[in-house]
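With one protein chain held back, the other chains of the complex are shown just where they sit.
Order as written gives the chain letters A and B; numbering starts at 1 within each chain.
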Amino acid sequence: MAENTKVIMHEKSIEKTSKLQLVNNVVGTFFRYLFLLIVAIVVLFPFYWMIISSLKTLTEYRLSVPTFWPKVVMWSNYAEAFTTANLGTLFKNTVIVGVVSTILSLVITVLTAFVFARLEFKGKNALFAALLGTMMIPGELFTITNYETVFRFGWLDTYTVLIVPFLVSVFYVYLLRQSFMQIPNSLYLAAKVDGTSDLKYLWKVMIPLAMPTIISITILKMMGAWNSYMWPNLVTRDPNMELITNGLRNAFTEATSGDTNFPVQMAAVALVSIPLFLVFIFFRKYIMKGVSRSGIKG
Amino acid sequence: MKKKLLCVLLIVVMLATTVSLIACNNNGAGNANFVVPEGGYDGSAVTIKFYHTMGEGLREVLDLYIIEFNKLYPNITVEHSQVGGYDDVRETISTEINVGAQPNIAYCYPDHVALYNTAGAIVQLDNLINSTEEGIGLSDEQKADFIQGYYNEGKQFGDDLMYTMPLSKSTEVLYYNKTFFDANGLTPPTTWDEMEALCKRIKELDPDCIPLGYDSEANWFITMCEQYGSPYTSATGDRFQFNNDTNKAFVKRFRDWYQKGYVTTQELFGAYTSGLFTELDPKEQRCYMCIGSTGGAKHQVPSPDAGQTGFTVDIKPIPQVNPSNPKVISQGPSLCIFGKENPQEVIASWLFVKFLTTNVDFQAEFSMVSGYAPVIKSVSSLEGYTNYLNSSNNIIALATKVCLQQENAYYTSPAFNGSSMARDEVGNLMQKCFTATTNDVDGFINQAFIDAVDECEYNS
Partner (left out) sequence: MVDSKHKWKAWLYLSPALILLAVFTVYPIINTVRLAFLEDYSMMKAISGATFEFGFGNFTKVVEYRNFLTCLKNTVLLCVLTVPISTILALLIAVALNSIGPLRRFLQTIYFLPYVTNSIAIGMVFAAMFNIVGNVSSESTRIVSAGIVNNFLGLFGVEPINWINAGSSYWANMTVMIVYIVWNALPFKILILLGGLQSINKQYYDAAKVDGTSRARTLWKITVPLLSPMLAYVVITGFMGGFKEYSSIVGIFGETMGPPGGKGEMNTIVGFIYQSLSGAHQGRASAAALILFAIIMAVTLVNLQVSKKKVHY
């Protein structure tokens, strides 16, 4: 008898809590959406501002009281951004540099990450720590020295100079190593027993399992090629070797007459962002999977 | 064993690469005292590189005149490229000098030249200008044709030697709302005292306005130093000399103007002063005078929307301390030539620089496209150019005209590595002193001057 009551009482309390939870859930969901939407607006507003600025005339842009919507919508700013810069060549160069450097960088990163994740040798940890240490130095300091180096190699105004110096990223090695380390070691040992070679194991087992990370590295690297400005601007003088960002930026700097056409520049920035944005939309799933494995381990 | 060897070998290779890179140090060629080779230009084929900041329109003009230049010197190939803005040009070249990869010719501001010169990379031009070899030197007529103030900018490096040639120049002028001035019987001011009285008067007419907008505080400070004849900087000895009583006095005076609402600047106002000047909405605040660069003339014209009426803009020289001894800033690009191992490259660069700076047609066309003033007087002998200058309703032409009328007023300030730092600091000092909320204004200004000099000295 006593046992029975206990059960019933327990059931009641569950009913009670579930009702409470329902109310809780509705309110909670409402606030969650509210919170997310507010954040979304905050995130989007600067873009709205960028887009309307890119559609203004220069005169309107320079007004002391900013307008929230262009008086005259200047689609021609986009056309101007498109035509002033030599967009065909810029795209071609950026794609070549992006694709080649991504492939090479992946090969190197995979090999390096594999060593640090699976192979054992003296000083491995010290070496890895040293590599991570290099991430802490502001990279700008390397610029002058690296410029001297590539000059001595005779690489100026070539694709090589745009690709080779930044092939190794300690950051990507680190990401991929984390991902590799989550693959059970027993698989590797089993493969060893079967006499599978390291490279075959890497190709057949580890790479497929770490695919999401590899895809996100690919995308990060492509974005890097897309957004790089300082280095390409320094090492290329030949207009046929320019990349998209420096091509676009230089096209609107009219320093002789002291003007920058900001609306057209904004249009250019918007144009440059579109392909990256599309890439994200299409590969969102892989990017998400890839980064989820990047936690710190070991 | 083999494998161990391989492993050791790899490490050795890596270390060797590193060490060899460190060990290999290079030297740039110093060409401080260029000697023109016998016979001048020998007609050999050379390629010269020219860095500038020209936009598309100006590049087209340049391309046209490179063709003209090649009719005279078919074996000189000119490759030119736009390297972003002025700062980009400086950064790029100072990196390139490190390995001897600098261009032959570049757009420059005086402090850039001083920087390049610490590496001895600039060709000093006197030997070229005075050369008696055929086609090299400048004739006396050519020298006299240059507007003196512009030409002297090449000599502001403390040793009275010529380092740069002027290409295209602008100055500061006073834009004013002629419609408003005429309607109220006002006349544009010629001195700062008149300016003060005028601001007071305008403020009575339209209490909501800020009578005067000034684009650049730094230009204002430096120009006032020149007008008062008080020290600013020096290329030799004690460099930063602007901490003195005269300068403090005018800063205090203009602070007072700012506080009374007589004047504002672009940075302090938070928007373009030209926007304030061309404001047509009767509800909004405006200014009736604007001191700004002739290069920005096209922004000083109102563009009425439907239902609004514009106004007429007129241009006058800026006010002076002493109208009989006027001083006004000159700005805009000059050209410098870099040293190279092959003297023919230097000669070819000089020939091109000489061509650009002395060719009347190029100077005229460049001026019309850029809105900057030509640097030689003979341009006004071209009928097309005079027509352009006198064309009505063309504010850019009018600005250029006023710019050219002041040829005797141009001053140059000393250039040295750090001179642009002084410029930045005095601009900041003006902003700081104008806006400070303090009871001890004199004490505040004193301290601001001390800080500015300290900062300059640390960074130079």
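Heads up, the rule we're going with is that a contact is a pair of C-beta atoms (placed from the backbone, for glycine too) under 8 Å apart; a residue touches a chain by one contact, two chains touch by 3 or more.
Since the structure is predicted, the reported quantities are computational estimates derived from the model, not experimental observations.
Peer 1: For the full complex, which residue in B:Val36, B:Ala121 or B:Leu174 touches the chain that was left out?
Peer 2: Only one listed residue reaches the unshown chain, and that is B:Ala121.
Peer 1: Considering the whole complex, which of A:Leu87, A:Val100 or A:Leu167 touches the chain not shown?
Peer 2: Only one of A:Leu87, A:Val100 or A:Leu167 touches the chain omitted from view, namely A:Leu167.
Peer 1: Which residue from B:Val123, B:Ile136, B:Met421 or B:Ile445 sits in contact with the chain not drawn here?
Peer 2: Touches the omitted chain: B:Met421.
Peer 1: Identify the residue among A:Val100, A:Ile144, A:Ile183 or A:Leu209 that touches the chain left out of the display.
Peer 2: Touching the chain that is not displayed is residue A:Ile144.
Peer 1: Can you name the residues of subunit A that touch the chain not displayed here?
Peer 2: 17, 21, 24, 28-29, 32-33, 35-37, 39-40, 42-47, 49-50, 53, 64-66, 107-109, 111-112, 114-115, 119-122, 124, 131, 133-138, 140-142, 144-146, 149, 164-168, 170, 173, 189, 198, 223, 227, 245, 262, 265-266, 269, 272-273, 276-277, 280-281, 284, 287-297
Peer 1: If the hidden chain were put back, which residues of subunit B would touch it?
Peer 2: 3-4, 6-7, 10-11, 13-15, 17-18, 21-22, 27-28, 30, 87, 90-91, 94, 97-98, 115-116, 118-121, 208, 210, 258-261, 264, 267-271, 284-285, 417-418, 421, 424-425, 428, 430-437, 451, 454-455, 458-460
Keep this in mind: only the chains that are shown with their structure count from here on.
Peer 1: In whole angstrom, how far does the Cα centroid of subunit A sit from the Cα centroid of subunit B?
Peer 2: So the centroids are 40 Å from each other.
Peer 1: Which stretch or stretches of subunit A touch subunit B in the complex?
Peer 2: Per the stated touch rule, the residues are 59, 62-65, 71, 84, 143-144, 147-149, 151-152, 156, 233-234, 237-239, 246, 249-251, 253-259.
Peer 1: Would you pull the subunit B residues touching subunit A in the complex into a rising list?
Peer 2: 21, 24, 26, 49, 52-56, 58, 81-86, 88, 91-92, 95-96, 98-99, 101, 107, 168, 170, 269-272, 274-276, 278-279, 281, 284-285, 293, 295-296, 299, 303, 305, 332-333, 370-372
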